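Note that this complex is displayed minus one protein chain, with the remaining chains in position.
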Amino acid sequence: MTAPDTLLEVEGLSVSFGDTEVVRNLSFHVSRGECVAIVGESGSGKSVTARSLLGLAGRGSRVTSSTLSVAGRDLTAASERDWRRIRGSQIGLVLQDALVSLDPLRPIGREIGDVLRLHSPLSAENARSRVLELLASVGMPNPERAITQRSGELSGGLRQRALIASAIALDPPLLIADEPTTALDVSIQARILDLLADVKSRGTGILLISHDLAVVSAIADRVLVMKGGRIVESGNTQELLALPREEYTRRLISAVPTDKPRRVPLVPDAMPVPAPTVHSTQDAMAPVVLEARGLTKSFPSPSSPFLAVDDVSFTLRRGETLGLVGESGSGKTTVARLVLALAPADGGAVLLEGGAFSELRERDRRPLRRKVGAIYQDSLSSFDPRADVRRILTDASELAPKADRHSVGELLDAVGLSPAVAKARPLHLSGGQRQRVSIARALAARPDVIVCDEPVSALDVTIQAQVLDLLDRLQAERGLSYLFISHDLGVIRHMSDRVAVMKNGRIVETGDAARVFDHPQHPYTAQLVADAPRLVDAL
Amino acid sequence: MTPGSAGSRPAQRSRGFRGIRWLLVRLGGAIFVLWAVATLTFFAIRLIPGDPAEAVLGGPGSQASQETLDQVRQDYGLDLPLAVQYLNALGRLLTGDLGTSYALKVPVSDLLGAQIGGTLVLAFTALCVAWLIALLLSVWSTGGGRVAAAVGQGIELTSAALPHFWLATVLIAIFSSTLGWLPPVSTATPAGLVLPTLTLAIPLAGFLAQVMRETLLDTLDAPFIVSARARGESERGIRLRHALRHASLPAISLSGWALGYLISGAVVVETIFARPGLGRTLLQAVTLRDVPIVTGVVLLVALVYIIMTVVTDAASRLADPRLRNAEAQP
Partner (left out) sequence: MSELDLRTAAASAAPVRRARPSVSEIFAMAFVLFLAVATVVPGLLSSIDPNAIAARDAFQGPSPEHWFGTDESGRDVYSRVIAGTSTSLLIGVSATVIGVTLGLILGVIAGFGGRILDFSVNRTIEVLFAFPGLLLALLVIVIAGPGPVTATIAVGLSTAPGYARIIRGQLAGIRSSGYVESARVLGHGPRRILTRHILPNALAPLMVLATLGIGQAVVWASALSYLGLGAQPPSAEWGAMLSAGRTYIGTAWWLTVFPGLMIVLTTIATTILGRSLTRRTAGRR
């Protein structure tokens, strides 16, 4: 059944560590010039699968398969020596974030040159010119300079290009890319995906591992959905996204917030989000709860002060969500810190319900603080390591007005956690549970506004969907206002009534969410929207 | 929501400029520390009960006459106000004059100048030997399976716990008294250097090996090691080209501290092996309360220590570009 241009042929691949089988009886193939994606959430076994194809499943692993062949070579019984000859020359590997995937102590040129040194008899002179050629071919602006630099000295996008260059140095027929664009800004992600598409068009087969269906839809020809070490569904990308057969695939696709209208639940069959009880979201007459006026903040730096936030103003009305979107370094997190009065602004002010907030003395502001809650990306570090959930929640609810206090049970119920969680320490909870506890903590103080700083960025997509649905429901029930900060355009668009787009410390565009995303006025917004991967493009 | 995540641009200045600036700041700090050490020592020894003039003449039991005492006070400048004495002492320090020994009546700088060589040879040899042992031990214990790891950890823990004075005695008992291979007294010959070096090096090696093993293990788990393996790099290449470099970083930055530790250990080792050097001189001076020698040795050791920390910091910066880049971020 092997077609002549089949590069990778896998039959009955199983991987186990001790008694736990993490990959079960996997079969698939990748052909020349084809991109096959394995999609799954954390713990689905997708990364282990990728590594076992290189003989790198790790210490203590047991890998078995009835067929495992790369470019016609049988590898079912390959020795370590055989593997070493295959790695780099027949299969290239690209990992997430080259900052840690390229040796931070060695120049890029050496790292790429290693592949040539190990597999080809090129002289040092020729190897060098080949490395320069490679760097140019992956779009490195100044190859001569880049070969002397180390991964830490390059920007995220450029070092990812260097990593790809090292993987394709010998033009291996198969390239395995394990989350190659995770943690990159959307514009850089789009360029890296273009580069991978380019590699594919030259006839290389690509096995793409990703948690992100939208990214996968941009480049993959076929998709394998993995869960619990098995392939639950596979097929042509368009067909699979349009007509998923399996329940799990449907949940996965439904959880992608991109292009899901506001207040439509991301979890299928979930209770519909109730209509807002307090105010209509589009109600321009709703009172303004929070206002930022001309916020400015700079940080000292060796050369000149670095302006992180530059004249940022916005208003937030009751029951409304303002999305603040921008790439890394755009200053959105600094805005959050200024709004929470965690850092003093150099200029401008934050007003709460029309009164002073950021300009008050800390002592006078403290009684008001409970009205502005916060949810963080890394919720674990926001919990005292010595406290259990009960203490975390009672500590916070003491700040609410006496007549208006929630019990721990009520809080846990409101965020959909069982009462048993009260006795647990956050360390022993899952990421989604932790984020629910942190929402419960914010609710406990009876806030009017919650600042959500990348609240779902560290979560798997189905968990992310549950948390976003929860936030939506709580907003409708309680008339909360959210300042929602994210780098993810899909999440922002789904969650926001209005958005503000930040770049280099300034808000470049602001307005109604649908208007900004469908008819962007500022070229930067237009570029962001164009670069963001979307499922619908594939449909 | 960390302060650093606000994002920043690296300073647009040349690497060389930043390096020189760093060095100047670092040297300024070193000079400050040296001055503070000198000042602290100067005033600390004023806390010694009793008359320094009597100490010069051999302690309270000397029954020196008033004239002799006055003469000594004048000779040593002890009759001047404290502030003047302090400034005089600092001024003399700048010219390398450390005063005159109470007991031996010779300039301290001459005395120590003759002693420092032996101590530095011993300390540096021990440092190199410790490095070598630590390197071999950590590479072996991380590469040889579970038994090697357990044995390696046991060796590290035990050798790090060995006190110098006991190790020296045991080594002498084995290699000199029983086997007769090496002299129990440190002579000027290379053979005489072996036991003192081992005494100082073994505990340090145990400690360094612990640090290096931990870094090695962390490094071998890093994603760039997976990248290197995926390129077809061999296990030996992984260690030589990647892991050892990373593992040597903490060892480099610890070397300044380690040298201080070794010089301090030389007090014991030089005494046991009857080896001339700063440590033995210091101990004798402590016993005799010969204040100028004690302050002289303290200042000298502080100087060596400070120079060594500047050197190791600079070496760490050269070896690890991440340290240089970190400074560019606010």
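A and B label the chains in the order they appear, each numbered from 1.
The rule is short, and it goes like this: contacts are C-beta pairs under 8 Å (C-beta built on N, C-alpha and C of every residue); 3 or more make two chains touch, one makes a residue touch a chain.
These numbers were taken from a predicted model, which means no experiment stands behind them.
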Of the residues A:Val372, A:Val389 or A:Ala465, I need the one that contacts the missing chain. A:Val372
Option from B:Pro203, B:Gly237, B:Gly277 or B:Gly296 whose C-beta touches the chain left out: B:Pro203
Of A:Leu99, A:Leu116, A:Ala218 or A:Leu340, the residue touching the omitted chain is A:Leu340
Residue, one of A:Val309, A:Ala396 or A:Val456, that touches the chain absent here: A:Ala396
Touching the hidden chain in the full complex, which residues of chain A are there? Just list them. 340, 342, 366-370, 372-374, 376, 378, 381-386, 395-396, 399, 425, 427, 441, 445
In the whole complex, what residues of chain B lie against the chain that is missing from view? 1, 3, 29, 32-34, 36-37, 40-41, 44-45, 47-48, 157-158, 160-166, 169-170, 172-173, 177, 203-204, 207, 210-211, 214, 254, 257, 259-261, 263-265, 267-268, 271-272, 282-283, 285-287, 289, 291, 294, 298, 301-302, 305-306
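One rule holds for everything that comes next: only the chains that are shown with their structure count from here on.
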Separation of chain A from chain B, taking each centre as the mean of its C-alpha atoms, in whole Å: 48
Contact residues on chain A for chain B in the complex? 51, 54, 56, 84-89, 91-93, 95-97, 100-106, 111, 114-115, 118-119, 150, 152-153, 163, 166-167, 299-303, 306, 308, 328-331, 333-334, 336-337, 342-343, 374, 376-377, 453
Residue ranges of chain B in contact with chain A within the complex: 1, 3, 5-9, 11-13, 18, 222-224, 226-234, 237, 241-242, 245-246, 319-322, 325, 327-330
